[in-house]
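With one protein chain removed, the remaining protein chains of the complex are shown where they sit.
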Amino acid sequence: MQPINLREYERLAESRLDAEVWSYYAGGAEDEVTLRANESDFDRFRLRPRVLADVTSIELSTTVMGEPVSMPVLVAPMAGQGMAHAEGECATARAAAAAGTIMAASSSATCSLRQIAESCPGARWFQLYVRYWDEAERLVKEAESVGYSALVLTADLPRMGNRERDVRSGFKLSRGFHVPNYLDRQEGFQLPSLTWKSLERIRAWSSLPLVLKGIHTGEDAAIAVEHGVDAMVVSNHGGRQLDGAVSAIEALPEAVEAVRGRCEVYMDGGIRRGTHVLKALALGARAVFVGRPILWGLAVDGESGVRHVLEILKCELERAMALAGCPDLSSVSNSHIMRAVDGSQV
Amino acid sequence: MQPINLREYERLAESRLDAEVWSYYAGGAEDEVTLRANESDFDRFRLRPRVLADVTSIELSTTVMGEPVSMPVLVAPMAGQGMAHAEGECATARAAAAAGTIMAASSSATCSLRQIAESCPGARWFQLYVRYWDEAERLVKEAESVGYSALVLTADLPRMGNRERDVRSGFKLSRGFHVPNYLDRQEGFQLPSLTWKSLERIRAWSSLPLVLKGIHTGEDAAIAVEHGVDAMVVSNHGGRQLDGAVSAIEALPEAVEAVRGRCEVYMDGGIRRGTHVLKALALGARAVFVGRPILWGLAVDGESGVRHVLEILKCELERAMALAGCPDLSSVSNSHIMRAVDGSQV
Amino acid sequence: MQPINLREYERLAESRLDAEVWSYYAGGAEDEVTLRANESDFDRFRLRPRVLADVTSIELSTTVMGEPVSMPVLVAPMAGQGMAHAEGECATARAAAAAGTIMAASSSATCSLRQIAESCPGARWFQLYVRYWDEAERLVKEAESVGYSALVLTADLPRMGNRERDVRSGFKLSRGFHVPNYLDRQEGFQLPSLTWKSLERIRAWSSLPLVLKGIHTGEDAAIAVEHGVDAMVVSNHGGRQLDGAVSAIEALPEAVEAVRGRCEVYMDGGIRRGTHVLKALALGARAVFVGRPILWGLAVDGESGVRHVLEILKCELERAMALAGCPDLSSVSNSHIMRAVDGSQV
Partner (left out) sequence: MQPINLREYERLAESRLDAEVWSYYAGGAEDEVTLRANESDFDRFRLRPRVLADVTSIELSTTVMGEPVSMPVLVAPMAGQGMAHAEGECATARAAAAAGTIMAASSSATCSLRQIAESCPGARWFQLYVRYWDEAERLVKEAESVGYSALVLTADLPRMGNRERDVRSGFKLSRGFHVPNYLDRQEGFQLPSLTWKSLERIRAWSSLPLVLKGIHTGEDAAIAVEHGVDAMVVSNHGGRQLDGAVSAIEALPEAVEAVRGRCEVYMDGGIRRGTHVLKALALGARAVFVGRPILWGLAVDGESGVRHVLEILKCELERAMALAGCPDLSSVSNSHIMRAVDGSQV
């Protein structure tokens, strides 16, 4: 029977993948406190639905940095999708395009930038790790030339998080498959010397807008704006980097407040339901990225699986908006959410 | 052995009903976060009993919109009661009348408005879904003509919630039985274009007072008052519509505050004990509606079961008031309750 | 092996008593929310120990309404102790006297007031239920004449709580044994018409000081003072009356604040450790009453068991005070405790 929600995809994917690959996808850093908090902290917020709005038609379409998308749900950059399905990122890219949304292709993809671009009729962004300056420059230029429309620079991987599931299984991303974007077989983490000043250098390589991914605090959100980023993603790398770090949904409000509308703010981490998307929107996100659930769809049924996962989320979000009295995204606001513990406004 | 509390009725009912019907009654939307919160959030409040009041006799009788009831516990509108017992809503109506309280008959009842009216010597209200304007008008006029004394317009069903238990079981309300109030076999949800302006049109069909059901926020409570509703029900449809929405007991205080006494405020959701009723009263409700427990009684023992369920609640409430030092409903106040977490006043 | 703490006594007692009697002693009202909260709410507070005080000798002795006791731990009034041990309240009274503390004998004792008095060389108080005015007057006068030194009037039993364990087992206190203080076989609950004004009438029967038991709120604590009570017990009757009521340890600070030193405030409910006693003292109690643990000791080993239970508590309290830097009771203060959740002062 076809899964009816993302949790069912999760269970199916676990049953189909090699234990080692599953652990790589599912795991977080050390005690996985942040991994769990990314999901469970959505329950710290409760929706405040409004009634008797005209919700005959619900408009989910929006833009992200000016690009139209069918819904405020984008596909997060994730490494090594070839381990989930033979067609890997190319399947994901086609599914994203079919859903009318944007996929961010990882530097550590198992398909090359060009392969993904060619297989995908829609918009796509390129997620960059600056492992080496020359490699990074080459990749950015290639991304621009084959039609990627934005750079997503990951900021929270100056080194690899301590993912003990992989330590135990002996899993290494670089061992099992080829990363065509890289000339060597090193892991994908970033130059630890990358700083705010590096942004200027990276921007100079192309005309692509720059999205900074991995913001955890209002302080860094403000600094990012001052350095002219075009957008940012509040994210803790799916709980895979610093364990004990604040969850994504809890970090979102302070980032939004610090940005004060000067650029778009996205988030990722723990989205499993349309109501989670709605909560993130109510807390000020322009859109969310979805990560692991995409891999679950890919593992279960390739491109079709990813399309279905995206369709479920869209359907859930659309219903949630109708039930919350929001006919379009501009009508979603801070007044639609409160803290569960005491009903205070966020 | 006869059940001694509502929980025991719940377990008995589960054992007697078809699994599919049970799931339809018991289930909530998606992850059932709000379903569970409706019950568990009563524990967020603690009673502050007063002693040495004269509680020789406890007066539970009150009025709702001017109609006398033996206690501030009403029977919530629920669809498809024929699945619980052959006599369906007619049995429930007789039990409510015997208990001296009011039953709200659902548009989606398995008995017709007239059948229910004829079987019930007491007062009854009619719960309306505006599926089609002509049908709604016909039903309202019929309700008035056969002696219903108020309209309860449900505001939180512009579409059906995502009830995954039913998706999995394939259950459809319209498949298993006939809804005599409807000419077609569509599900009972409402026109999504219904808005605050629609209230005027609906009121014009009859002279019945209008109760608006499905208020979740102080904002909508205030708007409802401004639109002249005669009363309102703070309710999230038993956790069956927007999952992640605020629980009913948590939404109650802000609605009461916004209304500022301009109309009566009722609530439903999670009432399983007389002390729950007392908590709702202390938070400002004029009365509560009880839903699922009525179905449990109906499933276990038809009219007698419903009567017993209502009798248990009455007995529990009466004792709770005596133990709290409240000889009548007017003596119940905000000072009888506090937040459990820190003892703060609500 | 001899039990080393009260929990071990609890388990032993459960294994030795008839299931029905055990349930009567152990149970609370309805869902037992308050019963559990009485114990678990002690964990809401954390001790703030001070170091490098001279704790060579720890002085636990104090007075309660002027009467000297070896420690601020008294024996709570409890009905029907003959079900736990053949010698019933007489054994308990001897153990209390041996421990240098005061036992409050219940109106519903299985030994008569005189029997208890004669078997007990120490001080004792009499707990009164005003079931009938003439009976109550007779009992108070008898209590005074045989040497009880205070009256403890229970305020929270205008009717019996809904103890479902007893409903299920069919247990009735009056069935299993004789209550010599009563001429009939009715349950021991109080006239529901008893009010604050009744206190005057009760005081007129004797010269005994009056302790009011069953205070849950600051409001009633203040009223009690205004009515001239000599002391009060913050108590919810061991969670056996109004389920959902505030726990005893949470109610204590507001009662203490309202009393403002005008009379002594005691508490009972959930004391299982010397550190619990210390927490109650730090929150302003002059002394605590211990209930169920006394029955556990009585059931396990009669008078010896009660003595050992009291000895364990004394030993634990003495150690806790030493470790908290408190050489005597006057050095215990509000500064020795804080709320666990956020470290705020109580």
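We call the chains A, B and C, going by the order they appear; numbering starts again at 1 in every chain.
Going forward, a contact is a pair of C-beta atoms (placed from the backbone, for glycine too) under 8 Å apart; a residue touches a chain by one contact, two chains touch by 3 or more.
Keep in mind it's a predicted model, so treat the numbers as computed, not measured.
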* To do: Among A:30, A:59, A:311 or A:328, choose the residue that contacts the chain missing from this document, as touch is defined above.
  => A:30
* To do: Among A:141, A:159 or A:201, choose the residue that contacts the chain missing from this document, as touch is defined above.
  => A:159
* Option touching the unshown chain, where A:246, A:263 or A:324 are the choices -> A:246
* Write the list of subunit C residues that the hidden chain touches. => 4-5, 42-43, 45-56, 273, 275, 278-279, 316, 319-320, 322-324, 335, 338, 341-343
* Asked: So that we can see where the missing chain sits, which residues of subunit A does it touch?
  -> 30-31, 33, 37, 155-156, 158-159, 161-162, 164, 167-168, 192-196, 198-199, 214-217, 219-220, 236, 241-247, 250, 254, 339, 341
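The criterion applied here is as follows: only the chains that are shown with their structure count from here on.
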* Let me have the rounded angstrom distance from the C-alpha centre of subunit B over to the C-alpha centre of subunit C, please. => 41
* **Sites on subunit A at which at least two other chains make contact** => none
